[in-house]
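Inspection log for the structure reproduced underneath, given as structure tokens.
Removed: one protein chain of the complex. Kept in place: all other protein chains.
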Amino acid sequence: MELFLHQVLAGLATGGIYACMALAVVMIYQAIDHLNFAQGEMAMFSTFIAWQLIQWGLPYWLAFGATIVISFAAGVAIERVVLKPLHNAPVLSHVVAFIALLAILNSGAGFIWDYTIKSFPTPFGNGPLFAEGLMSRHDGGMIAVTLLMLAFLYLFFRHTRIGLAMRAAAANPESARLAGIRVGWMTALGWGMAAAIGSVAGMLIAPVVFLEPNMMLSILLYGFAGAVVGGLTSPGGAVLGGFLVGIVENLAGTYIPVVGREMKLSIALFIIVAVLCVKPSGLFGRPIVTRV
Amino acid sequence: MSKLLEARALCAFYGATQVLFGLDLSIEEGGITTLLGANGAGKTTTLRALCGMVRTTGDIRFDGKTISGRATEDIVRLGIAHVPQGRGTFSRQTVEENLEIGAMTRSGRAAIAADIERVYGYFPRLRERRRQQAGTLSGGEQQMLAVGRAMMLRPRLMLLDEPSFGLAPLIVEELFGILRTLNLTEKVSMLVVEQNAALALDVADEAYLIETGELVSCGPAQQLRDDENIRRAYLGY
Partner (left out) sequence: MLRRTIETREPPAATVAGMAAPAWRVIVFVLGIVVLATIPFVLKSFFLFQITLALIYAIAILGLNLLTGFNGQFSLGHSAFYAIGAYTAAIMMDGFDISYIWTLPAAAIVCFVFGFLFGLPALRLENIYLALATFALAIAIPQVLKSSLVEHWTGGVQGISIIKPDAPFGLPLNSDQWLYVYTVLVAMVMYVCAHNLVKSRTGRALIAIRDHPIAASAMGINVSLYKSLTFGVSALYTGVAGALGALAISFVAPDSFTFQLAVALFVGLVVGGVASISGTLFGGLFVLFVPNIAEHFSKGLAGAVYGVILLLVIYLMPTGAAGLVRLIVTRLVQQGRDSGR
């Protein structure tokens, strides 16, 4: 029993990482109605920028804040410059553009900062949170920040006009234009916010998994899984989904003997797919009702 | 009365295909104008052209200001509301959110709230369903929601694309009665595209008749209604 609890808590700790990433994924999905495969690399690149700022002597929280602002601006720029020409292109072409972005960012980061693993500081201190070995202070801090971001996003989307405008622009761009909403800029804003959230996720994750250009790919996958399990229309569900994925992955690794370290990822994914087969729009997603 | 909307030599293109061939339109302030024609005549395209949603050549002026070549969002902000074919409902948002979206370009929370109440006054069924997901509403209710959303803009001109489409006759009567009221009390001028000619001519002041992208006839609605040749050739009755 103690082992079980231990694994659950450990799962919560890693789940915090996935929840953070899942939030960023859902954020951009709400804004642009696509999954952005380059999300992880954008977060990774932002984290490198933060690292560089710290190397140049900036105190942690200043670098943190500056990185968020820079990432926001970069996100807006990417949408307006890289993606605008594809405005009328079919959906699959957008996916290829994301893949291209992924390659550029990954290779660029490796070129500028090379592939050696770097450590990234944590603002929460290095000790354990409660008793020894259950959860570290950083894990706790990460979960707290994720929940804070979630609260902010919830308030933003449900209770501000601009949040509603963004949702409208993503849901039905033509009708949104007819309501006077500048759809192009709403999409750009969505990208900026997603980039900013991604940068926070990256800066929180890096102390745990260490900073190197390939750190985000599997985390992005877990983030996607968490977001999908929770239901892509629900930021709260995404966070919950992220935690669930962390717990399931840990329990599967512990209790299913066949599963070695390599298979943990596959098992987690297959369990998610199984969830989807039972509930195709995720655990908390609202099934989209359309009239024929 | 002054000319609210004027189009001269309006041509419209879908890609390389030309669909409107030199239309001349003018809408007076304060009245209801109807644009009639058979399927595929170009009625919807005309409305979309006026809102900058398709590529056009020619001159379009709203209240004296040129709007041809401008983006849809900017044209809408000048006071033209477009109720599109198929309603254009934001299905995933609630009824009330749909109305709030309609008011997105306006400021003043109290004024917007008051307008939402006014819309509910015209369409009580929407008030009952205010927290419901808009995609679950019936066709008639979605049409009312679309008109309500357009109203939230406080437009001077409302373009309606086949508002009677797919609706039961009783609902259509109700809807057109409300449109007439809106025109008179809220002073919203209207350009109504309709396939149901009898219905439209009943409520309109002016009428245009379009066939394969060209204007065939225009004049007071009464005149079109009384012209037997036109009725038989183009309006089927």
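For clarity, chains are labelled A and B in written order, and residue numbers in each chain start from 1.
Criterion: a residue touches a chain if its C-beta (ideal position, glycine included) is under 8 Å from a C-beta of that chain, and two chains touch if they have at least 3 such contacts.
Note that the structure is predicted; figures quoted are calculated from it, not measured.
Touching the missing chain, out of A:I70, A:V209 or A:L269, is residue A:L269. Remark: the omitted chain is touched by one listed residue; of A:V95, A:L147, A:V209 or A:L283 this is A:V95.
Within the complete assembly, B:V216 is the residue of B:A38, B:A71 or B:V216 that touches the hidden chain. Listed here are the chain A residues that touch the chain not shown: 29, 35, 82, 85-86, 88-90, 92-93, 95-97, 99-104, 106-108, 110-111, 221, 224-225, 228, 232, 258, 260, 262-263, 265-266, 269-270, 272-273, 276-277, 280-281, 292.
The definition used in the following text is that only the chains that are shown with their structure count from here on.
The distance from the centre of chain A to the centre of chain B, each centre being the mean of the chain's C-alpha atoms, comes to 43 Å. Within the complex, the chain B residues that touch chain A are 51, 53, 71-73, 76-77, 81-82, 84, 88-93, 97, 100-102, 104-105, 133, 135-136, 139, 149, 153. Of all the residues in chain A, the ones that touch chain B in their complex are 161, 164-165, 167-168, 171-172, 174-183, 233, 286, 288-291.
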